[in-house]
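And now, chain A:
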Amino acid sequence: MRSFKESNLFQAWLVLLLATAFGAALAGIQTKLGPVIEANKTRETLAKIPALVLGEDPAAALASQKKSLSITLRTIEIERNGVKKFYTVYDAFFEDGTLAGYVAKASGQGYADKIELLLGLDTEGKTITGLFILDQKETPGLGNRIIEKPWRDQFLDQASATRLVVGKGNPGKANEIDAISGATISSRSVTGIVNNTITDIKAQLVIPPKEAAEKPAPPGNETGKIKENT
Partner candidate 1 sequence: MRLFKLKGFPGTGNFRHGIHPPDNKALSDESKVEVMETPEAVTLPLLQHLGVPCKQIVKPGQTVRYGEMIGAGEAFVSASLHSPIAGKVKRVNVVTLPNGRHLPAITIHADGDQIPPQKLWDEMRSKDWPRDCISIYDPLTIVKIIHDSGIVGLGGAAFPTHVKVTPNDTRMIDTLMINGCECEPYLTCDYRLMKEAARAIVAGALLTGRAVSAKEIVICVEDNKPDAVKKLTEATEQTVIKIAVLKTKYPQGSEKQLIKSVLGLEIPLGGLPSDVGVAMSNVGTMATVARGVIKETPLTHRVISVSGRGINTPKNIFVPIGISIEAVINFCGGITKNAARIIAGGPMMGFSFSDLSAPVTKGTSGITVLTHDEISDEKETPCIRCGRCVDACPMNLVPTRLALAARYNNPSIASQYHIHACFECGCCSYVCPAKINLVQLIRTGKTLVAAWANR
Partner candidate 2 sequence: MMYLLDILLISLTAALINNFVLYYFVGICPFVGVSRKVEMAFGMGCAVTFVISIAALISWSITTMVLIPGAPVSSFIAGFFLPEQAAAKIDLTVLSYIVYIFAIASSVQFVEMYVRKYFPMLYGSFGVFLPLITTNCAILFACLTIMSHVTGVDNPADAWDLGRAIALAFFGGVGFTIAIVIMSGIREELELADIPEPFQGAAITLIIGGILAIAFMGFTGVDSGIRDALMPPVEKQVSTIISPQADILSNPSTFAALDILSHVRRP
């Protein structure tokens, strides 16, 4: 008995007790808060989707009518240069089940760190309907101006068939995105991500209308409901 009292484990009984108790407590807290956090994460993305596929004003109008889009989620898997890549794509449907557009979540290297963005495309995947930067750590005052609306709006209505290029000095020219002064790299990164995403997912993006029609309209009408489509 004495030897047990001297043993290392007995000496550390407090640690064992605390560790077990804390572990269990944390897991308990997680079971309570986990779903809330998950919901937060998805809500952040989903809340943006109407504006991205419809444009800001129609989205606002839709919201004022207390209507919403129903959204399904799927993963597009492609292989480029022998590397597998996955894209999360949200398909947005009107209440009547007609397709409103697609939103793809994409990410890539920016100037400072990863840039994560949402890219809205129309039902045929031919025109960009919206761009939103979810996450970035670009230089404040320079690179982080990519989150500003006027700059992002340059992407609107650009055709997805041709690659976009970054230029300087003549806004309005087709396929040209005006670089933010002093932050050419950030501008280029975003444009590059958009280009790559479109190239990658173009083939698999558009759901044939037939299939789309087959898709059962989601039961609830609230935004934020997801159907997992694995």
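If you want to know what made the cut, all candidates are chains of the complex that A comes from, given by their letters.
Here is the rule we go by: a contact is a pair of C-beta atoms (placed from the backbone, for glycine too) under 8 Å apart; a residue touches a chain by one contact, two chains touch by 3 or more; residues count from 1.
The shown structure was predicted, so the numbers you read here are calculated from the model rather than taken from an experiment.
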With reference to the defined contact criterion, which of 1 or 2 touches chain A in this complex? 2
Chain A residues touching candidate 2 - in the complex, by the definition given at the top: 19, 22-23, 26-27, 29-30, 34, 83-88, 105, 107, 109-113, 139, 163, 165, 167-170, 185, 189, 192
